[in-house]
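Notes to accompany the following structure.
Removed from the display is one protein chain of the complex; every other protein chain stays in position.
Labels run A, B and C following the written order; every chain starts at residue 1.
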């Protein structure tokens, strides 16, 4: 399956892009996105972040579906 | 001795004036001002108020001096 | 440098000009309270308000309150303006502006200033009601 990955802040800077597509195996959870990200851009391992799936914060165990929007959200500080 | 009495809000309306002079006996306390006010304008008995002597709130036992400014402060509600 | 200001005015209040004067470059927070004449009080319809004050004492007392509150919090400036005379529905009777490096102390200071002005400053409010009811001076007598 294919998920749409959104990158922000330092993750976006490291990747040099604000969105990428990941091809994942069936039944993949959010942790698969972490692994793929780290494989492509090892420097992202230094950046703590949480995933948001379809605009809701989710745990790494969250099961993904084809077409999901997976945002990688590092430290926030609005206001 | 003579004190300068300031009237506000409903007390001012009852007295029809915002300041009056009271002549009091030697050693008079603030309570003497209350008595004189009630004698001149009996309707002021219905109005709860506190005295302020020379711009500080004071008890009825506060001893007055010649020339004091005695303000009669009914309910406040700034803001 | 902390700074505290209080004044009365006769016409419309301009909270924005207080805010502009309040902020210092080290401040990340500006909190503003604006008190406005509302159309009701204790279930009764209010059509207008008028304020009067024992001005000399009120100025001294409010400045003392600002200095005490400011001394208790890490805030920069506390600027307060109070309108006297008639204040129509929807117009401001008081504006309190506090600037501070961080927002917590700014919120605390604004609340304390408002609570103490209401309890301590010799400022008097007359409410005018709809339906021909008599106008009333409202509030509570301060304590020594």
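Just a few scattered comments:
By our rule, a residue touches a chain if its C-beta (ideal position, glycine included) is under 8 Å from a C-beta of that chain, and two chains touch if they have at least 3 such contacts.
None of these values were measured; they are calculated from a predicted model.
Contacts of the undisplayed chain with the visible chains, over the whole complex, involve A, C.
Interface residues of chain A facing the missing partner chain: 6, 8-10, 12, 48-50, 52, 55, 57-59, 71, 73-79. Hidden from this view is one chain, which touches chain C at 15-16, 19, 23, 25-40, 89-90, 101, 103, 107, 110-111, 114.
Definition applied: only the chains that are shown with their structure count from here on.
In whole angstrom, the spacing between the mean C-alpha positions of chain A and chain B is 74.
Chain centres here are Cα means. That of chain A falls 49 Å from that of chain C. The residues of chain A never reach two or more other chains; the list is empty. Touching two or more other chains at once is no residue of chain C.
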